[in-house]
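Note that this complex is displayed minus one protein chain, with the remaining chains in position.
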Amino acid sequence: MTIQFNDETFRGDYTFKNSGWALKRFPFPFHEDSYMYSVNMEQHKGGPAGSIYEKRFDVDEHYLSEMRDRAEVLKEDPLRCQSLPNMTLAGWDLLELIMVSKSEDYPDMFELQRKGDKWRWINKPMEIDDSFTFLDEATLPYGPMEYITRQTQGDFVVLDQRDENLWMDAGMVTTQADWSLDFDIGMNFFEWHAPVPKAHEMGIFVRALKFLLNVQQGAPARRLNWTMTVNPLLDTSPENYHKWGTQKRTVTADNIGEKQFLRVELQTFFRLPRSNALVFPIRCYLASFNDLMTVPKWGRRLHRVIRDLPEELATYKGFIDNRPMMLDYLSKFDDGKPTSNGIWPDRETEPLRD
Amino acid sequence: MSNFSFPESIKSRPTYAKLEARAGKSYLFVADAEGAEAIIDLASNDKSLMFKAHVIYIPKNTGKKYTSQLEKLDINQLYIGPSYTAAQSRLKRTLESSHMGLQLFLSGTEGLIGQAQRDAMAAGIPHTAIQSEHRGSVGRRMQCVHCKGITEDVDVDPFVCSHCGLSLFVRDHYSRRLAAFQGVCIDAEEPGNIPTAVELYK
Partner (left out) sequence: MSGSEKINVEVSKIIPLNNLVTRFEFKRIDGELFPTFSGGAHTIVEMKDGGIIRRNPYSLMSDPMDQHSYAISVRRDDEGRGGSLFMHNSLQVGDDMVLSYPVNLFSLDLRAKKHLMIAGGIGITPFMAQIKQLDRSQGNWELHYSARSPSLSAYADELLTMHPNNVHMYYDSENKSIDLENLLDGQPLGTHLYICGPKGMIDWAVGQAVNLGWPSEAIHYEEFLAPKPGKPFQVMLLASDKLVSVGENESLLEAIEREGVDAPYLCRGGACGQCETTVIESDGEFIHMDHWLEDEEKLSRKKIMPCVSRFDGKTLVLDR
């Protein structure tokens, strides 16, 4: 398949735009008119043709621009990508997983040739053609995890499984929703989730951990998570918070439609074979309120979800101050009609707005 | 007694308990200031622990108050040092030549406990096997998430990063690897709007 790649920015002048195709496949995360945490895991085994679920590692029109943004972030702050010494083998597992998956799922864009441990990887969109020896770090320009994640959309957290827990021992984290890899690396599942309000008391993490500890080779899982961002800024890191924090105050009733973004994370979980580690890719999709309102069902639903969201969640997700303004805008798109279950737009019964 | 009862907090916030005797091949104690009280208490229950013990003690500003008491305990190896940083190379060398069966006891400020724990973990001791009892000051080691610099003995919120000068609020989110709590810019959304600092836990 051929994708027309955008040339856009996720900082500064923010030229990011979603094409009609991108919007059509946007993972609207709410299947009902309210939201509360749940262990909403399902098998990651394909999905409707053209959807973000179809391929193991989804590639879209934002690919090249996202990789350019990642390279910028890493240049400014190399600590966004770290791997504790025990995780190098897992890094190789991840490199293999992504190379095999992408060369099979997108043969026009990616090619992998293997002769024993002599591999050749061709990434056409990024104009990369590298030959290396599998398991020999000296033959790659970066460690294996860094090498392959500099070419793959989304953040990656690699978890060591030991003592009935998962430990965040490696990661490439440049598009995070406000958490620091440098700080959290070395923590276990409950510890890195410590700041999330309400969820611990609900037992969410105990159940989620039990599920994740049992994810096996060949049987990956997935779920959606979401938050809000002002401007299509991917690097909403705590490290740079003192630089982007002020942007929240630049939202006005006039510009909220184009400046307020729903940020949805497609989280997947793959067991890695040689290391028995678990990789947790976090793929970020952005859509502005203007974009979302073109789908009548989403317009109604988003208003109701944001209106009824408990205060602690809105605070934790960082938009409590802007919530009133968001509701002023969103309420205009909520005519009170009932919404259908599930996340997909009702295209037959309700065409898109212009 | 200078015990402080920490309020219940998030899952990444370290918790402490009274030191207890445990079977082991050798015993290593690292303590600062009022942390010596925990060693003295433990020894009062079982003097024999001290015969196999190596104690690294940093009095800070407690002068001779505790050193004199420790000197009376028949400790096999007692080292009194001026700071954790000065004692660090000694601690690392000791850990290097230690064997499985070493019991590690930490007591005193969170900063001392955190740093010794960090260095012990690097030497191969699982953190859950390390006992730690808090005594004395509740000042924290804080890492500025922005410049990565660590500010020591923070006991007010917000505080000023001693490296980059940003005003940071104190989080309970804690990293064993860095042996520090997280500090985040308090006026990121409204630069200049910095609340008056209040003492921690008040």
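Details
Order of writing sets the chain letters: A and B. Residues in each chain are counted from 1.
We adopt the following convention: a contact is a pair of C-beta atoms (placed from the backbone, for glycine too) under 8 Å apart; a residue touches a chain by one contact, two chains touch by 3 or more.
All figures in this text were calculated on a predicted structure; none of them were measured in a lab.
Only one of A:161, A:240, A:288 or A:322 touches the chain withheld from this view, namely A:161. One chain is missing from the display, and on chain A it is touched by residues 84-87, 89, 135, 160-163, 210, 214, 216-219, 273-276. Chain B residues in contact with the hidden partner, per the touch definition given at the top, are 22-25, 95-96, 98-103, 123-126, 128-129.
As a working rule, only the chains that are shown with their structure count from here on.
On the side of chain B, the complex with chain A involves touching residues 10-13, 143, 145-146, 148, 166, 171-173, 175-178, 182, 184-185, 188-191. Chain contact summary for the complex, chain A toward chain B: residues 79, 180, 182-187, 190-195, 200, 238-246, 248-249, 321.
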